[in-house]
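Of the protein chains in this complex, one is absent; all others appear in place.
Take a look at chain A:
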Amino acid sequence: MTLSLTETFVQLLYLGASILFVLGLKDLGDAQTARRGVLLAEIGMVAAVAGTLLYGVGVTQVIVRWEWIVVALLIGSAVGTGMGLWIPMTKMPERIALSHAFGGLAVGLVGVVEYLQHGGPHMTTLQITATGLEVALGALTFTGSIMAFGKLQGFITGRPVTYPGQNLSNMLMIVGTLGLIGLLVYSPDASWAFYSVAALGVLLGVLLVLPIGGADMPVVICLLNSYAGLAAAATGFALGNNVLIICGALDGFSGFLLGMMMSKAMNRSFANVLFGAFGAAPEAKAVTEGAAPSGPAPNVGSVEEAAEVLRAARSVIVVPGYGMAVSQAQHAVRDLANVLQANGCDVRYAIHPVAGRMPGHMNVLLAEANVPYDHLFDLDVINDDFTATDVALVVGANDVVNPAARSNQSSPIYGMPILSADMAKTCVVLKRSLNPGFAGIENELFVRSNTMMVLGDAKKTLMQFTAALRE
């Protein structure tokens, strides 16, 4: 089959776009070249959009009206620009969750339109299967991401919501969705089945995210990223468009891979994160079996005492956690580090892979505060250095420094690789209160003899440290 000149050009544009996307991703592997990677992908996107418009006008004459395309492109660009430029870095997990929602919505709607257009007996087996999967995944990603967004923002409870038979009913719904897609293959004009698939997708998105706790959000966000990609790939199969399949596969695999890394960093399986309702039960368990909650009282220190410890320190490792993001303390951390460094103290940062609410969350916040990225170290690189460090400064981190993960087999986080902040000569922990952390697990680090707890808002405390050290 020989293509017309115009269609050849369109296909070459798609091919070029695909190559540029892969090259862009490759450039993202190094902070030095990453911005070039973004530029390459932007060129790829312009090529793909130009190719599509050319295809719609010059090859198939499908595009006959422009007013809605123009309006949607203009409004979308304006909203996108606003979100791109003004969303604060601390809100990055929320913005990523929201964009997964948009992605799922777009793909799901395209699927519905495809069915409306070609619906019924005109669709091949491949088209109807792909469209069904596309709509199911798109809808699921849409509502699942809205749920994730709500949990991050706090208008939906961050605690896992569980009820009896939850996993069974979810499983039945997944099987039901697949069954309906199978039915559509045999009777493609059963529109009730098609819309039921969409409705089940919407429902599943809500129900699957409901039992997942806030601390597990990194994995969920990765998975939603993956679903959004797979939905786009399904669109590619439905439309017979390779650039969609390629982008979908890249996106789907990226999310999947990141999710795997995150669950590995928590020493848990995917299945455990998704169906284990982490953090629901351990509260009671931790109190009874945890590290002697009635034992030694935490050693609470004043700002002045902690500042003295920091003044004497020659080496400090900062361990940031979600609390740093909540209190927006990244700039205060950097100011303190500046003063310490001026004092001749060596300051480094230890970043746990699941610190925060999304992969790389802490890195971005510290980068925003102008902390050079060669001062940030991954867990496996820096963990052995804690023993030779004067002060480990824990800023709003909890589970990722809980020694129970090493020693207490009954702890829900047993086996998770943790940062050895407790090995430092002194461990200064900044925490809002003595209440157990989000997951409700007792942290024996807080009652260790070499730990000093400084209670209060992390940002304020850090600023007081800085002021005390400047005197």
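One rule holds in what follows: contacts are C-beta pairs under 8 Å (C-beta built on N, C-alpha and C of every residue); 3 or more make two chains touch, one makes a residue touch a chain; residues count from 1.
Assume contacts and distances are computed from a predicted model.
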> Per UniProt, what's the omitted chain called: "Heme exporter protein B", "proton-translocating NAD(P)(+) transhydrogenase", "ABC transporter substrate-binding protein" or "Sarcosine oxidase subunit gamma"?
Replying inline: "proton-translocating NAD(P)(+) transhydrogenase"
> Just one of A:Ile87, A:Ala342 or A:Ala388 touches the chain that is missing; which is it?
Replying inline: A:Ile87
> Touching the missing chain, which residues of chain A?
Replying inline: 17-18, 21-22, 24-26, 28-31, 34-35, 37-38, 41-42, 44-45, 48-49, 51-53, 55-56, 62-66, 68-69, 71-73, 75-77, 79-85, 87, 89, 92, 95-96, 99-100, 102-103, 105-107, 109-110, 112-114, 116-117, 124-126, 221-222, 225, 228-229, 232-233, 235-237, 239-255, 257-258, 351, 353, 358-361, 363-364, 367-368, 370, 372-376, 378
